[in-house]
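Apart from one protein chain that is not included, each protein chain of the complex appears where it belongs.
A and B label the chains in the order they appear, each numbered from 1.
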Amino acid sequence: MAHARAMSLPDHLAADAGGKRRGVWLDALRRLSRNRPAMISLCVLAAIFVLAALGNYVDAIQRYDPAALNYEDGTKTGPSWEHFLGQDHLGRDTWARVLQGTWISLRVGLGVAAIALIVGVLVGGAAAMTGSAGDNILMRVTDALYAFPDLLFIILLRAVLAGRDVPGGDVAIIIFAIAFVSWMTVARLVRGQMLSLAKSDYVTAARALGASQARIVFLHMLPNALGPVIVAITFAIPVAIFAESALAFIGFGVAPPAASLGTLIDEGHRQIIETKWMLIFPASVLALLMLCFTFVGDGLRDALDPRGR
Amino acid sequence: MTAYVIRRLLWLIPLLWAVATITFLVMNLVPGGPFDSNEKLQPATRELLEERYNLDKPVYEQYYYYMRDLVLVDVGSEPPFIYPDLGTSFTQDREVTDIIRDGFTVSAQLGLSAFVFALVFGMSLGIVSALNQNSALDYFGVFLSTLGAAVPSFVIATVGVLVFAVELGWFDVLGWGGPAWHEMWNPLAWDWRKVVLPVVSLGLLPMAFIARITRASMLEVLREDYVRAARSRGLSERLVIVRHVVKNSLIPILTVAGPMFAALVTGSFIVERIFAINGIGAPFVDAVFRRDYGVIMGTTIFYASAVVIANLVVDVLYAAVDPRIRYS
Partner (left out) sequence: MNLQGRGRLWPLMLLTAVLALTVACMGAQGDNAAPTDGPGAAERIDGGDMVVQGNEPDSLDPHWSAFQPDISLERMLWRGLYWLDENEEVQPSMAAAMPVVSADGMTYTITLRDGLLWSDGDDLTAEDFVLGIERTCNPDNAGQYQFALTSIVGCDDYAYAAEPTDEEKAELRAGLGVTAIDDATVEITLANPQPTFSIVLSLWMTFPVPAHLLPEPGEAWPAGPDAPEALAFNGPYVLTEYVPQDHATLATNPNWAAPNGVSPTLDSLTVRFIDDIGSANNAYRTDELHFALADTTVLSAVVSEFGDGREYFQSVTPSTRGLQMNLGREPLDNVDVRLALSQAIDRQALVDVVANGAHQATTSWIPGFVPAGAAPDAFEACCGFDPEAARQHLADAGYPDGEGFPGGLSLLIGDSPEAQDTAAFLQDAFKTHLNIDIEIEVVDGATRADRFYSIDYDLFIGGWAQDYHDPETWVVGLFETGSFINFTNCSNEEIDQLIADNLSNADDEARLAAYARVNEIIVTTVCGIAPFWHENSHFLIKPDVVGMSENASAQNAIQAGDWIAEAWGFSE
């Protein structure tokens, strides 16, 4: 059905992206390293990642057990030397909680993005590769799954899986539930890109040179389709982290005493009238993560564009 | 084209069947039943209730009854004239069709408004950013759209309410201020005090998303040969941008806009909950928590139809926008 006919483009030489693949990626890396916002963001992300990872395993950095209720010292306090980011409503140390929350949220965001990317690219690529019949089947399956109400189906899945023994526990359940409704966007995007790339001259040229369909799709078309996919994945991370925070909002996030950034923000926004600190810190970390992922995705997109600037 | 659309519409049937079946199975995997909340019922009372709603039957029989009722549509006097029998809410004593119709009217307005907001502001931001790539204006646009996507909607809503409703008194806290459908075009019919905050809270994230996609796709298109060709033919920059660039950048935007529209229209339960808006999001979430099977099924099937139709519209628009794609 979605049979596309080539339109004649202005003649020009087809750039064979395949032949100089390695050079192109090196070029991309060079271009990325020249993109200042992207590089700064990458450094910040790396720093957050390392800090969160260390913070969850090194006591000297974590300083307090995030689950310990030190309400005798005070509750809903602001930043101090004893408690860098203050204490929450139960007297828990916000610094330790934010480190823990960042680590959990990063796992959720990256886990969902990874699954969405892999499944989405495979399905989208396969659809574009298998021609009309395969495309039809795969896209109709994608359509069927796409038709589910995202957030609501996540909640339904979460309810089904809640309390079941799953390796990885709550976090794995949440990643699975969110990823289940996330990969279709990538699949459609890949396939949409492929459809319009299929008509481009270099693909026609590659085909004329006798390249196999798989080679054309995954070697020639996919790298050229990556730009929008990377942008979409950049957004899949905050979307996943947000989806988790929506679960936290209705009390369906990770089980206490663990907390994600979403849980912390949810707790914070309920306390806003009495203390703003409980909202400000986790929300700032979340916003920082979003900004960084965006700039990095942006930089990657610019860098990966083979036509350069 | 007509044949294509008809074929796609026929696809709706197996698709909805698949959606209904999957939801039915998943739903029945959730522990607990509709009569578990609130009060422990006398065993006999419980049996009576379960019998009334066919819950005493094996799952496959329940499935059969549900599917049978779904196929035997009722004919009504009001549009859309054909009503599938979606059963009764187990916990609310109302027809599921009524619950969806009432909720959808509100959610659709809220979603539509948020969608228009996101589209207008998102595309404007994206276009301005792309045309001034790497300038201060670009960074400002990117920053603004990223920030919009960086804070969860319930925080935006809470802070928005505290600042603009409680402190400044510009807006109301409760409810939705949309007019009757036939007055949608009349700005005076809207109760703006009740409209602005929910729409912005709901629309900020998609706005940021659309801005990002627009910018990325514009930059892509700006480098296309036909744009260079158009420029070299001496067309005015304005004409090039409008006729070639914006139009061709629409494709990736369309990919996300279709489902985004459907998602917004079927309601964000968070925004509906915070502003106490009687849309369709809250009944669904409530239904999941209370195992109100009728509402879960009905809403999912309804939503699925909405998404599928939105996707069809997007695909048709694809063809309209991208001359390289033809459906036959």
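By definition in this document, a contact is a pair of C-beta atoms (placed from the backbone, for glycine too) under 8 Å apart; a residue touches a chain by one contact, two chains touch by 3 or more.
From a predicted model like this one, the values you see are computed outputs, not experimental measurements.
Here the missing chain is touched by one residue of A:47, A:68, A:118 or A:214, and it is A:68. Within the set B:174, B:189, B:239 or B:320, the residue that contacts the chain not displayed is B:174.
Set against the missing chain, the residues A:147, A:175 or A:250 yield one that touches it, A:250.
Considering the whole complex, the residue from B:5, B:49 or B:229 that touches the absent chain is B:49. Shown as candidates are B:120, B:137, B:166 or B:242; the residue that touches the absent chain is B:166.
Mapped onto chain A, contacts with the missing chain fall at residues 67-69, 71, 75, 89-91, 159, 162-163, 250-252, 255-257, 266-267, 270-274.
In the full complex, chain B contacts the hidden chain through residues 30-34, 36-45, 48-49, 52, 91-94, 98-99, 102-103, 158, 161-162, 165-166, 169, 172-175, 273-276, 278-279, 282-283, 285-286, 288-291.
By definition in this document, only the chains that are shown with their structure count from here on.
Taking each chain's centre as the mean of its C-alpha atoms, chain A lies 21 Å from chain B. Interface of chain B with chain A (complex): residues 4, 7-8, 11, 15, 18-19, 22-23, 26-27, 29-31, 139, 142-143, 146-147, 149-155, 158-159, 162, 205, 209, 212-213, 216-217, 219-220, 223, 225-226, 229, 251-252, 255-256, 259, 263, 266, 268-270, 281, 284-285, 288-289, 296, 299-300, 303-305, 307-308, 311, 315, 322-328.
Touching chain B in their complex are the following residues of chain A: 1-7, 9-10, 12, 37, 140, 143-144, 146-153, 155-157, 159-160, 163, 185, 188-189, 192-193, 195-196, 199, 227-228, 231-232, 235, 238, 242, 245-246, 249-250, 262, 265-266, 269, 272-273, 279, 283, 286-287, 289-291, 294-295, 298, 301-302, 305, 307, 309.
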